[in-house]
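A protein chain is absent from this complex, but the other protein chains hold their places.
To keep things simple, chains are lettered A and B as they appear, and every chain counts its residues starting from 1.
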Amino acid sequence: MAEKKSIIEWIEAMPREVIYTIMLIVLIIPLIRPLGIPVPVSARIKEWHEFIQNLPEGSYVLVSIDYGAGTIPTFEPFMLATMHDLFSRPLKIVIMTTYADGPICYKSVMDKLKPEETYGKKYGEDYVFLGYIPGGETAMKAIGENLPKAVPMDFYRTPIDQIPMLKGITGAKDFAVVVTVTPSGDVSEGWIRQWVTPYGTPYLCCVLAMMEPTMMPYYQAGQCKALCTDAHAGEYEFLIGKPGEGIKKLDAFSLSLTVLAILIIIANILYFVLKAGGKK
Amino acid sequence: MADIWIELGIWVAALYTIFIFSFAYRDNPLFKFAEHTFLGVAVGYNFVRALSAIRKYGLDRLAGGEVLYIIPIILGILLYFRYHKTLYWLYRYGMSIIVGVGISAAFVRLIDAQFLRQIKATAALKLVTADPATTLGNIVFLVAVVTTLYYFIFTFPVLHTGGAKKVADAGRWFMMIAFGYSFAKTVIARYSLILGRLTFLLYDWLKIPR
Partner (left out) sequence: MALVYRRHIPILITFIMGIMMIVQFFLVPPKPVEPYQKALAEVGEALTNWANLLAAFTIGFGLVNLFFIHGRHVTRRTPGQWYYSAWLLFVMFIMVIFGIFGDEELGISTATTYQFEWMYKWIYTPLSGTMYASLAFYITSASYRAFRARTLEAGVLLIVGLLVLFKLAPVWQVYLPQVIPLVNWIYKYIVTSSYRGILIGAGIGAVLLGIRTIIGLETGYLGRRE
């Protein structure tokens, strides 16, 4: 006959269904009833924003939407805030993707951004979308060396030589900055290898929070001018005055991370209590 | 009419979201149905993207007079022979080009980006500064880089025995601290993903006011 578990043993080895339910409740409550916690703005996001704001007028910016449909919920708020920041300035923005489902992400962002209505921008003169370029790192190499040769037409099948803003653009040397938002370490490091190292192009990189430590050495070495994560979206929206999905998540982060930390502490205390009692 | 399709889309998306989440509790037919739907649409979408890339980067160039592109197009078609019982070796020709170009394009730049510049940045640290926290930090930084590198030298086992083992142990301690940091970052990354889906369910599907 199985030994009956004490309440301490039950809490220490809480069934996963109970843990999931607690997690869902703690995540949902702040979304329905915001806690009203002030938004802290970190130095990193200020660095990102200031770099964009200090770009000279007419600078060419390469934005690479290097995430797929699976990470739209986490990256789109940050990408949208970055696009707002870029489009609010007189810059020439060349958008591309090295992910096969990148075009889905581009359309999703542009449907919300509406650059023509919001900023009076014109496709082909102020911004252009080159579409999906296969090859990963070799794609980055190809467009860095010779963009017109690597990409014969844009996403809408307009030949590159017929796009006004791309006249005279040959490659990485003509760009003031390359911006990427990606969950992939290969992609975030690939831009450093193929654009930053040979051409010295400044690089702004947004990665998944858990990839941030792998990019920190590049940031510290100056190979990356600004390094942010998907979790910075709320701060960015607050900074540029364009509240969106990112800000809504901040209260949920506050509650969920605190509750998780407290639960882990409780579990460890109970573990040591049980160990002292000879039950572990 | 368009509104009906959008509302239908929201319901379809919400139901699929719930079906996938149900796996967290236990495997069930609804999850399997959603999983197979995902595989089907994902692979179908990617195939369309492959066709558009082949047309844009291959067939259009061939039609534009760049006749040499017939070579990668033929090699690309030969790639599909990997599924053939006896002619599978034909796919190796195209794969060799992908691997040869891809690997060397990466590693020639890697030596500078991931190796030389990292060493340079470490060597450029000022070990004595006006701020004690920065001075301590820079010394710890240098020690951590060296001991972490030392930990991964497995060619000479003697480096991991006796007194020399303490250097490797120090590297392991620094890595434990780094992995603790990574763990917390992983948690927030995952929560960010699920919050994206929960905001859709609450605001778009259940129409709870934002």
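What we mean here is this: a residue touches a chain if its C-beta (ideal position, glycine included) is under 8 Å from a C-beta of that chain, and two chains touch if they have at least 3 such contacts.
Quick caveat, the model's predicted, so the values are computed rather than measured.
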Return the single residue from A:P40, A:P90, A:P164 or A:G277 that touches the missing chain.
A:P40
Sole residue of A:A100, A:V128 or A:V187 that reaches the chain not shown, by the stated touch rule
A:A100
For subunit A, which residues lie in contact with the unshown chain of the complex?
13-14, 16, 19-20, 23, 35, 37-40, 42, 68-74, 100-101, 103-104, 107-108, 131-136, 138-139, 141-142, 145-146, 149-150, 155-157, 173, 198-199, 209, 213-214, 216-217, 219-220, 231, 234, 250-251, 253-255, 257-258, 260-261, 263-265, 267-268, 271
Footprint left on subunit B by the chain that the document does not show
5, 8-10, 12-14, 16-17, 20-21, 23-24, 32-34, 36-58, 68-69, 71-73, 75-77, 79-80, 82-83, 88-89, 91-111, 114-115, 118-119, 122, 133, 137-138, 140-142, 144-149, 151-152, 171-188, 190-191, 193-194, 196-197, 200
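To be clear about the criterion, only the chains that are shown with their structure count from here on.
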As a quick test, compute the distance in whole Å between the mean CA positions of subunit A and subunit B.
13
The subunit A residues in contact with subunit B across the complex are 16-17, 20, 24, 27-28, 31-32, 71-74, 76, 100-101, 103-104, 131-132, 134-138, 141, 152-153, 157, 189-190, 192-194, 196-198, 208-210, 212-213, 217-218, 220-223, 229-231, 245, 248-249, 252-253, 256-257, 260
Quick one: in the complex, what on subunit B touches subunit A?
24-25, 45-46, 49-50, 52-53, 56-57, 60-61, 64, 101-102, 105-106, 109-110, 112-114, 117-118, 120-121, 178, 181-182, 185-189, 191-200, 202-203, 208, 210
